[in-house]
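My questions will all concern the structure given below.
Left out: one protein chain. Kept in place: all the others.
Letters A, B and C mark the chains in the order given here, with residues in each chain numbered from 1 onward.
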Amino acid sequence: MLASGQIKTLKIDGRDVSAHENQTILEVARENGIKIPTLCFLEGLSVRGSCRLCLVAIKGSPRLEPACTTRCREGMEVETDNPELHQFRKRILELIFAERNHVCSVCVSNGHCELQALGAEFGLTHVEVAYQFPNMPLDLSHDRFVVDHNRCILCARCIRVCDEIEGAHTWDMMGRGKDARIISDMNEPWGESESCTSCGKCVQVCPTGALFEKGKSVAEMAKQRQFLPYLTIMRGGKR
Amino acid sequence: MSKTITINNVTRIEGHAKITLHLDDQGMVQDAQFHVTQFRGFEKLCEGRPFYEMPSLMARICGICPVSHLLASAKACDDLMAVAIPKTAIKLRKILNMAQIMQSHALSFFHLSAPDLLLGMDGDPASRNIFGLMKDHAQLVQDGIQLRKIGQEIIALLGGKRIHPSWVVPGGVNKPLSEEHRDQILASLGECRPIIHRTLEIYKSIQANFKEEIQTFANFPSLFLGLVSPGGNLEFYDGNIRVADAARNTIADQIDTLDFNDYLEESVEKFSYLKSPYYKAFGYPDGIYRVGPLARLNIIDRCGTPQADEEWAEFQGLQRGAVLSSFYFHYARLIEVLFCAEMMERLLQSKDILDPHVRAYAKPNSFEGIGVCEAPRGTLMHHYRINKNGKIEWANLVIATGHNNLAMNRGVLQTARHFVKGEKIEEGMLNRVEAVIRAFDPCLSCSTHAVGQMPLNIELLSASGTLLDSVKR
Amino acid sequence: MNVPEFFQKRIDAENAEEAQFEHQVHVCIAAGCASSGSNDIAEILEKTCEERGEDHPCRIKRVGCMGLCSRGPLVAHHQNGKEPAMYHSVTPDLAKEIARKLDGNPPKKNRLDPQMPFFARQKRVVLENAGLIDPENINHYFARGGYQSLNYVLEELSPEETVREVVTSGLRGRGGGGYPTGLKWSTVAKAGQGGQKYVVCNADEGDPGAFMDRVVLESDPHRILEGMQIAGHAVGANKGYIYIRGEYPLAIKHLTTAIRQARRATMLGHSVCGTTFDFDIELRIGAGAFVCGEETALIASIEGNRGTPRPRPPYPAEYGLWGKPTLINNVETYANIPAIFREGGEWFANIGTETSKGTKVFALAGEIENGGIIEVPMGISIKEIVNDMGGGVRNGGTCKAVQTGGPSGGCIPAQHFDSPVDYESLKKLGSIMGSGGMIIIDQKSSMVEVARFFMEFCMSESCGKCIPCRAGTAQLHQLLDDLLEGRATTRTLPLLEELCEVVRRTSLCGLGQSAPNPVLSTLRFFREEYEALAPAPDGKATDKVTV
Partner (left out) sequence: MKTSAGLIIGIGNPLRGDDGFGYLAAESLAKKLKNTPVKVVATHQLLPEHLDLMRKVAWVVFIDASAAGEAGKLTITTPRALFESPLAFSHSLDVTHMMAWCKSLYRVCPKTLLLSTGIADDRVGMPFSPGVRRALTKAVSLVVKLINVGNPSVEAYIDNLSRD
């Protein structure tokens, strides 16, 4: 039995919607067919709130809040899109594209990339900010998979799926700011990792072509993510 | 006092270049240099990338003949994996390559060279262009447009995209050919036969007008190099290297493409980013060789298709021994287009062409791989070294235009000596110097890639340097 | 407040000890003076005094900061009943002379006037013991009334009354935000319904030019332990963490000593002051990430994770260390607590202004004559601080602006120096109180360069978690660099302003949200300096103007 206080009613984009006490704005929006762009969020993993694409405006709040981490409150009025939010999201995408060497045309994930799709969705025809062209390495040491840091957007999905679902915690992050980089074990070559179970979950959840299967050629790396909801269900919803 | 004449921006060739002619005190041409002023550095930027990314990366070298780089690169990758790729994949790759050669040759002949050939070298520059051409030779121009379109359509039907197809992958191709597409291609190939025959007739009818050019357009003895099939037939994709001399004697045959480094060496000229390879055994400069349509037709025993062989017999009779004048590049191109049309049809009619098994999978099994194929402009070689994980550690590309570099320079000098008299620069002379270059149809943007080697000395040779009298247009 | 017997015994013992010495020479051994050789000076003083013999006993006291850090080493000669004589820039020779002439005519050389505004205008609450006690001697702290507030609170006040007293004082967080401390305490007190809670002291001071917390920790470490324990009593926590940056070795040493001494004196640990109150404190040493000053990142770091912030809410007051309600205050905030309970919340509320109560410690740095640490009542004007106390710009230059609040703050131009220093006024000027760093900028400096300096700091200190801060600060830095290096285009300035807005509005934590502030505030007051570096909108490049 749910106490009446546990159901919240709120407005998203002018529509009246209802939510359970612990539901986030993103969950409720998606339930109601309202699209909010995300990149670091992936259903089945813990939320991180780092890509900032799901920022929404809440009436009465001066700050923009990430829809993925903000819980619904009674009487809340949420706006998921407006010209300002659109422009912010576009600029954020631009910052990602300029940050590392995202060259779609030769990328294994060309056509299957969440970043690329968002770029197209937001009409990002060019990047105005300066390309940084960092000298990023590529780790081919693993028998089956490759990590190409040039295409990594540091969403940490790989870190989360490895820690929370597979339980290996092979991936982590080192360095800070623009030098931040995902690492396997204690910054050893992936192929020498003792904790890696080669399950490949990290590869499948990666939104871009940063993690991919060896031997795949350009545009051939379509990611399979169906396993995540099943695993979550089988665990009784616990992460 | 010596004088330098500079011809900038050679028009109607792909890419950008500059020619410098050095006159001596008597106003005679003392030296001629063909500069390539672009720089791309692809070999450096592919270091550190996984090898299976190479075909798509290398296809980006050039928007004009991406297919050639794609194939040479894919072959080098097959070599790194040390696999034998499915027979159907080989056939499909061959068709792709020939479609590319067809449309490239069409562009070279119909659009770039036809004004010179049909309107004359001394024609008024105002009308010596495609409009002038259209006035009197509308059919020819229409044919050119049509042929190019067919070539591009075949590429699009096979590879999915006209430019930079991602269909060719290490180990084969990533999608088999559908029956529908096969039939479409066969239909359009049917269209191009009459076009080619018409064009050959026109070409042969005007050839006699160019005796002087034939004499002087890089008409000198040299070696010729290219791929031939094991049986000595014309071959663009597979096969081994054959080198023939000016008398059409085969001096090296069936060189395994993997050993090509043992036969060739590269010199670097300080005036150009272009590499200049030569045949090692003969040394420099005696080892100068030519590649491309002319060379290919000089080294083979036969084309291997009936109609092309008929034309080839005629071609062979042009000069005793090898056909030496680079002017005949034009003729050779038309014969090759004919061969391509015939050969594509033959391959498409083979019964296993629709076989769904078109890709082999393997990890890297070899640390060094070489891929060689014939690009429209000549033999193209991709040579990679990888580490045990398949990461490219080193790459070297030997490009058709590079092979021809020394020969082109010699050709420019020869032509300039003949046509440049005194200090007066005449339009006709400039046209002929340019036309020599165009005969080779150099593709300059892809051949300029010598990272870390001698820089181009622009000051010494630029228009603002010493003793200069430059001509620009 | 009656002094309990235990404390009186300690105080009497220390007073008796001190009475043996006719002279006391205080030498500052805090990091500022130590870096100019004050430890050697202390040794020289000791040796020279020994040579004087037993007739006129003298004690050399290694004390904390006396304030005028830019002119160290500082030495103060205290003699019964006399005004202390202070010396700056003490050389070994001068030290010997001071020691030799303790009884006679003290040397005139490098004497400081104790009545100079730098000292006279101060109001010392947080720094009441700094420069007077040996930070490694708990008895000195006892002698100055130390731990009596803790004892009083534990004996006399319920947690609710304790919180109420803090509310009465009107104290606001000294770490930068100015959040009402009493409110924070009551939130944590009400959270968690009797379960495990934590008290955390944020000593991860990282703003360029700020060193107030270091001075407090080095000079009077017991003060923090006392303040934290009072907070522990108020909110119902029995465990405290001091998160201190690894760059402060002396503060770490003094804190370690203090914790050990306090435990031994039953001022910390089991049965604190003989009551039923248990409270222990652990040190956590940060590895030099600025972002760990952000409270959620700090929590992550204490837990042993990568120090990156997470979205709030939930706030640490509800969901903090290991998911438990956690009170996080800054060093200076805790340092105010013992005084508030000794003198009463009302007393504290009478200092300062209507909305900003009490005093504030500032670190004066940059092109200022008297650089160092001062403590002033809130509401004092910037002019008084910079021109009077600080003595104006070094070497007679003119002051252009003062930067407050570190990389999250802004630049206040000289024409606004009449503005009072309080949370609201500074905010109105586009800056913030911040933790108390004040960098004085003279006319010779380019404000664009100042902005670039802070942007570079934010860029290299960004944790890298959220994209706007990680990539945006790098882009902003590059745009500023483009301006300064003559690479600017007509788009540089508009893009700079737009990206500032993106980073400010979309970053995850305070570091990112405030990173554009130095740019925005300099753009607000010194826009012409930016425009001089960018080509005019008509496309013609203007000459580079030297500013």
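The rule is short, and it goes like this: a contact is a pair of C-beta atoms (placed from the backbone, for glycine too) under 8 Å apart; a residue touches a chain by one contact, two chains touch by 3 or more.
Model, not experiment: these values are computed from the prediction.
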Displayed chains in contact with the omitted chain are A, B
Filtering B:A82, B:I145 or B:A313 for touch with the omitted chain leaves B:I145
Touch with the missing chain holds, among A:E77, A:E128, A:D185 or A:E213, for A:E128
Across the whole complex, the chain not displayed is touched by chain A residues 125-128
In the full complex, chain B touches the hidden chain through residues 11-12, 111-112, 125-126, 129-131, 134-135, 138, 141-142, 144-146, 148-149, 152
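Assume only the chains that are shown with their structure count from here on.
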Contact graph of the chains (line, ring, star, complete, other): line
Between chain A and chain B, the Cα-mean centres are separated in Å by 47
For the pair chain A and chain C, the C-alpha centroid-to-centroid distance in angstrom is 39
When centres are defined as mean Cα positions, the distance from chain B to chain C in whole Å is 73
Multi-chain contacts in chain B, i.e. residues touching at least two other chains, fall at none
Note: in the complex, chain A contacts chain B through residues 105-106, 108, 110, 137-138, 140-141, 146, 148, 191, 214-220
Interface with chain C, chain A side, in the complex: residues 48-52, 55, 64-66, 69-71, 88, 91-92, 95-96, 98-99, 128-130, 132, 153-154, 172-173, 175-180
Per the touch rule above, chain C residues touching chain A in the complex are 289, 291, 306, 310-311, 313, 459-468, 470-475, 478-479, 491, 495, 498-499, 502, 505-508
